[in-house]
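A selection of the complex's chains, in situ.
Read from first to last, the chains carry the letters A and B; within each, the first residue is number 1.
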Amino acid sequence: MARTFDINIDCGESFGNWNMGADEALMPHITTANMACGFHAGDPMTMVKTVRLAKQHGVAVGAHPGLADLLGFGRRTMALSPEEVYADTLYQTGALSSVLKAHDMELHHVKPHGALYSMLSASEALGEAFARAVIEICPEPMIYYPAPVENHAVTRIAADMGIDVVPELYFDLSYDDVGGLILKRANEGADLADTKLRLARFLESGEVLSVNDKPVAMTARSICLHGDGPNAVDLARTICDGLAAADYTLAPLVPTPTIAGKAA
Amino acid sequence: MARTFDINIDCGESFGNWNMGADEALMPHITTANMACGFHAGDPMTMVKTVRLAKQHGVAVGAHPGLADLLGFGRRTMALSPEEVYADTLYQTGALSSVLKAHDMELHHVKPHGALYSMLSASEALGEAFARAVIEICPEPMIYYPAPVENHAVTRIAADMGIDVVPELYFDLSYDDVGGLILKRANEGADLADTKLRLARFLESGEVLSVNDKPVAMTARSICLHGDGPNAVDLARTICDGLAAADYTLAPLVPTPTIAGKAA
């Protein structure tokens, strides 16, 4: 049986006259797209255009909701209440869901952006509010979060509520000894040789090598690419080639069936 | 058989810390609500709160999309392209539709706000774009427009596309000799005696008396109230009493079945 893997990028992050990312160039290389919904980036025209682009390439579309802070690109932590997180997620994810429906597509998953991602990772109350909105909008509720997902408050709660939690890895980033991501600035670009090695090792052994050369066992069902780096398309090709070399084909994730809130 | 009539108001037009309208006081007196969707007014928290209020009172909820101009309350005409009108309507109406779905309700109709209403009334290209978005989001597409609906570019096109077009009257406003509304400022409040007379005459004869005392035959299936006037609740009671005195009961509109784009 063919083994498949999922590759996701953040997309639709242009705003009006301002462009960001390389959505057109990347779509042929990915299987799922996390689409900005108008709060931290994106706007109705950009969403319609990017949904059509995704459809044309057979890419499944998830929501990428963020904080209502265009100026800060949703990267500045804000003191939101759980009610605000619930309502903001419902609104953004719901808007995208309807744009998809108008194009005969269904919302595939939800992946929070920037500071919202961090806030949900840290707070059970906010995480519960977010998960509640996801369940109400997603036909088969699924959220993406960096592996190891145990590190995030929201993923523990979401799994208990019956949401399929998808762990993802970044092969263009380094990891610390406990599997934490070591962030860098988008404009630096990815080291493609390192990326290739990290991916090959993971596909072989299920491990990533930390910056201290310590092997860390990781579980992942998707690979996330940074679509805004200067060599994003080359990065995508590197990942695709690495997967192909290990006999994986690309396919969007299908939700794992769950029973009473637990994976079957 | 009991005769029924529909009463609608614009609602959910607060924004964050700023209040507008008297939604709580008016909900018991109406049957359908046109809810702001976050572009000219409203925000996710206000939408969730107002949807819950409507549900509690058995009020059907339609979308009240507007221009992306909070500062101008969507009342300043903007040069939008048909693609922008389509995308903005899809986004706003879709967001509300999802908030409704999360509360086990369905989108009832769409009624454009302010300058968007005027732009669609004047332009066939914009009207077509709007109607297309409505059809894609509304389970049973229905739009409300002031009678006589023949006056509006968008209603002619929408009817041809199979949308149920609901003509509505304002009994707190005066009409000119061809059935056009004579607008006044919201803060003036309604003349309740005039309102009572206009309503009674219409229910009896199907006519409104123009400012020049000319009878104008009108068709209407809903009554719109201005919810932001100083005596809005008294106005609502006056309308309700007038309908009851003429043996009408209140009920939200049910879409008229259409065949090939025409009312059966």
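Just so it is clear, a contact is a pair of C-beta atoms (placed from the backbone, for glycine too) under 8 Å apart; a residue touches a chain by one contact, two chains touch by 3 or more.
Everything quoted here is computed from the prediction, not taken from an experiment.
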item: Whole-assembly copy number, given 2 chains displayed; value: 4
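Following the convention adopted for this analysis, only the chains that are shown with their structure count from here on.
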item: In the complex, chain B residues that touch chain A; value: 38, 43-45, 47-48, 83-84, 86-88, 90-99, 101-102, 133, 136-137
